[in-house]
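One protein chain is absent from this view; the other protein chains keep their places.
Going by the order they are written in, the chains are A, B and C; count residues from 1 in each one.
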């Protein structure tokens, strides 16, 4: 299973701690992490994953693999700028958003467009005109985020088998 | 001046009417329209613009210019899929969002990330965690949308000159 | 008709003169030019086209329309880096390559992959393993380049109608 962790390259201490805990939790459950490969939330989640022996993939905007944070095992240098945001989420079965700015918002949009469940920790709220309900599954801790993400993936697989 | 009109390929009659009126209004003020080049809101805004002698650009996701709606003067076949959403807004000085689904949300995100003003007609509401206020400038008619979009562009230019 | 002019951002005086002449010739025949929007061959061909009242489109790699050369009428800021090379040729019905480095080679490859005829002026020679013949139509003057490009487009259209 591959789960995306999305969030900004600059983040608060609280967000970094959440991201690190999410990374640890995912690795402990055998989930591979995919992210944008840079700093902030991306780096913290990779650091967490590596501390528990997980595998980490970083999808970089630029042309140079060496721009990846030091906790990325597999850096992918796309060269397509922020179009890489699409690749981050589409390569995952679910996405966990932590905090986040407009780049993260574009990743949330691409994930939801493709039917990939998005779990949110202190992130954007969305409301489509004239409609009730936010398409993001809102949670309040790293453990809950990982629980809900894995459950959402399993539910989608089960739906696919029906 | 180039202004993006963003919205879904499938839209309600009301949204199509709004988009057509926005296209007419932009053309009457000499503004070039850029959009995703397909149907729905994109087609309606181009139809409006052409009825008033405007110029229309369609940035297509696929490899085939002939996929553009018939009101597109200049079709650009990017071949980069929904990464073309980035090109639609980044080539404009402002964006007017009409209705819209997740693709439109990704365009709103890319525009705001780049500091391009987004004017909203019956579109997404956004709320960043722990922050007040929606970054989208909300309006209620085609004329108001075009007024606000042009004013926002002029304000940015004036800021740049200061 | 839209024809791409492809070549490097840094070029020799001879290449710039060829590019300018190609731009003039295309404009005189009512053909819109599409190019990568930057300097060198791209700028020279746009300058030529504008001197004869032609229309020019520049597909930029970056996020900033103001990076276009001053002879570009319609700058498209793709933000997808050199993936924009694909958009340059796929939006055209034929491509004229003048000189050129590896970026131009990638454009030639994308054009030929899509069945878009490539006319070459002092550009790459290609030879596929074990096969005779270069897929590039080789010419020796600006006028011949434009003649062959327009003829190739018309032939393709005629084939499509058969």
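Just so it is clear, a contact is a pair of C-beta atoms (placed from the backbone, for glycine too) under 8 Å apart; a residue touches a chain by one contact, two chains touch by 3 or more.
Predicted, not measured: the structure shown is a model, and the values here were computed from it.
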Handout entry: Which displayed chains the hidden chain touches across the whole complex
Key = A, B, C
Problem - Selected residue (touches chain absent from view) among C:68, C:83 or C:119 - result: C:83
Practice task
Kindly state which of the options A:27, A:57 or A:95 is in contact with the chain not pictured.
Solution key: A:57
Completion exercise
In the full complex, chain A touches the hidden chain through residues 2, 32, 57, 59, 63-65, 74-80, 83-84, 86-87, 90-91, 110, 114
Handout entry: For chain B, residues in touch with the removed chain
Key = 63, 79-83
Exercise for the section: For the chain that got dropped from the picture, name the residues of chain C it touches. Expected result: 80-83, 86, 99-103, 105-106, 108-110, 112-113, 122-130
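Convention: only the chains that are shown with their structure count from here on.
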Practice task
State, to the nearest whole Å, the distance from the C-alpha centre of chain A to the C-alpha centre of chain C.
Solution key: 40
Fill in the blank from the handout: chain A and chain B have mean C-alpha positions lying a whole-number Å distance apart equal to 28
Handout entry: In chain A, residues with contacts to at least two other chains
Key = 80-83
